[in-house]
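Notes to accompany the following structure.
Note that one protein chain is taken out, while the other chains of the complex remain in position.
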């Protein structure tokens, strides 16, 4: 079971997840494993730090002690792990970051979305859609230190904040990235701002909950929703022509498999791009069918 | 050379408990404080011990006015107290309980060998040498725990030693060593303030006696100038004509037959019977296993062998048994619940409880037993005085109309007037055909209130005597194994 | 009558805890109504009615366990498991059946918790801490990804309104009313309260203590199961990750309502008051637009103030 450079040429890649208990993150983990299987001769050791930064560091040390050939880090809400990156560097192993780009510390390569661009994209869509202007609500995932969410909202604001006739109202409470959180934050928002024309959520899960709250309030005709991620349920809602009108694809499957590919390339000695932004196409009713996979995991 | 209280008053949230107590105790004497349940004895003691502030009044020691702000203050002045309730810390060793906060140290750290040695020495010096100081307190019998409590008060020799009902859980030789100890302390110039309901003991031990009634001193006297009857009359406010009821007629049918009952480590091969209409006393030294036997018969603890015990309390109750346990706080009452809810516990019936009916029923029982104060049904039972709490426990079981009543120390801590009421009640029940087992450590009571006496020692029944044909000496001799 | 604090006693019952809860609730409502235009709008009031449901259901179950002197930390995980189970089963089973199975699963977890506490004498805190972990894991094992029931009828429970009142709020109200009667008027309810006061006394009164303790945890499990199903139906999506730290609000509601964590003291009515206090605080802080982390700072401080007031 101990890693690297086995006689038969099998390579071992360690995956360090900061937090698996979210569909996006477990989808990512699965995609990496699936891609490894597809490639063959690659063994994956996956770990979960369950949201504990020290445990992530320990898990990475664990992987290094098992002498893995490369490490993929799915950092989720973790902003960075400089000490762990140092340890990997000292061990002379390559490290590929997926989705989360660490703010500080050295890594070999990063593959992920441009979160700000997704926000901009949603903002542009809404600006075009709300020809008469109006109020746009914003539901953030939180906590306040989550820079992925901050970047998405910042992108949206950079467009809508300067659009004539549009007012932005930010919900004071966080939706915790979950549907139930999105639901109750939306309810509170609606109580104060019954005249909203659109709502932007930092991810699809929250938007799905918000959509319920809007439907319950009988305002499905009045308010449209814009999300981020391309979660299956959201894609379906968009395809079905509901008031869920747009999302920006942030495909865990794609990023995961690209991450694995990237790690393998590096191990084969190829020279690779340092940062790769995975495009996040805008998904609307027109093209949702193209992305919706009823059997997909995310 | 004395301790003097002048006009000491105490009230809890506006309700007066003590109303201007005056008393004087001289160093080198035993001052007994007696009074009915709820008279305010324990409250007075808490004030002397610095555990409760007085609402008004003064305290003088050696002609100097003192104000106690904390028990620590009292300790500094040489006042040590042994409370009515046991206060040892269960998980800690005897040594630690004794020396708490005042350990021998070496380089700043506690020197445990030295501490154990000091504790052993102390226990030895006061005649309690049988206790191993390294044992944890929870593993001692109640009697031993009481002795450790007393030893604790003597770690540094006090000027004033206050004992609140120390004899309630002691008997036989333990009691003798306590009395010897008190006499030695008196000789050494200690003022011993002694609270007890056992008047014979008070008359034997005290130099002066203060009688408290309803928070007031109503008499200060000396043993030579008074008698048990006189003290009872003062405490109760009336003369008690007859303490024990008349003999009852011959008993009826067999109600309980216990045979060869054994519970390993507690009691062995116990056989006895209870018949309708009889009161059977059971005497034994503390630790002889009577409580365990009663609990086992009642199904609270499984038996190892023998017959006659029930499988669970529910089965026993269904068969008409009732058990009034010896420790009402631990197993007789739910202290935080109202008097009414406590009494209702054995008669809860569903699906929905008929509250009106329950109120009537329980109200009737409260009246019948005269549980004080008036209108106490909704009161939290914890706020009743000891004797009234005991009556509440009785009420709970009487409501069930039991056919067999097991009473374990039903008069412990209960004043004389209330005791007499309890004896009357036992008698009335027996005359109604109930079979009563009366477990007691009070020799006079066990003989006076019962028809027959079973004597237990070391977990076995060692004697059975007709009450009218035996004597206190004979029963005691059986219990100590000097007679078989 | 002797009492350390002034108490409100009517017809022999002590209403002090209820009175304090009511006073705090009234105070909050008055403050809210006078300082916020939005507070009294129908939309916001409906909101309040909906938002109290989860905490309310969990708080009642928690109260029953706390009355025995125990605690149930596992409720948040049970919410997640039962919600996702009901959503998952709704694909193959009629929806009422799927939901009932969800609630039954909650009861089953409660029975296990109760048995470990009552039968083996383990500390409730640790037993339910362990089952918090295990049941959360099981929720993910059942489905790592959220489950969206395809049948729109699954949403019915969560979105139905009876006039101005959401159905789920009515359900919660019924739980509290029936629960109140259970605690104050049935032998089982009285026994549960007495057990928290002194289990040995209750045992010697011929009452089966184990059975009642297990019953208490089963009730908490049932409430958590119901909350899980209701939440899934309300959101329309069941996620294995919901419910983290839900137990804390439920416990806080009980304590704000004057329940003693040592057992034997607490009432359904006062606990409902505690739920209202929590929901009102959240609502108010939201209406004032207080930032999320300042909300946390204030929420903690307000809880301290409320229990300080109660202590008087």
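First chain written, first letter: the chains are A, B and C, and each begins at residue 1.
Methods note: contacts are C-beta pairs under 8 Å (C-beta built on N, C-alpha and C of every residue); 3 or more make two chains touch, one makes a residue touch a chain.
Keep in mind that what you see is a predicted model, and the values were worked out from it rather than measured.
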item	value
Sole residue of B:65, B:134 or B:466 that reaches the chain not shown, by the stated touch rule	B:134
Residue among C:107, C:132, C:168 or C:276 touching the omitted chain	C:132
Hidden partner chain, touching residue among B:56, B:110, B:130 or B:352	B:110
Residue ranges of chain A at the interface with the undisplayed chain	1-2, 17, 20-21, 45-48, 50-59, 61-62, 64-66, 77-87, 103-105, 143-147, 150
Those residues of chain C which, in the complete complex, touch the missing chain	116, 120-123, 125-127, 129-138, 140-141, 144, 244-245, 248, 251-252, 255, 260-261, 292-301, 303-304, 307-308, 311
Touching residues on chain B - with respect to the absent chain	49, 51, 70-72, 75, 81, 83, 87-93, 96, 100-101, 103, 105, 108-110, 112, 116, 132-136, 139, 265
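Note that in this section only the chains that are shown with their structure count from here on.
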item	value
For chain B paired with chain C, centre-to-centre distance based on mean C-alpha positions, whole Å	43
Shared interface positions of chain B, touching two or more other chains	none
Residues within chain C bordering two or more other chains	none
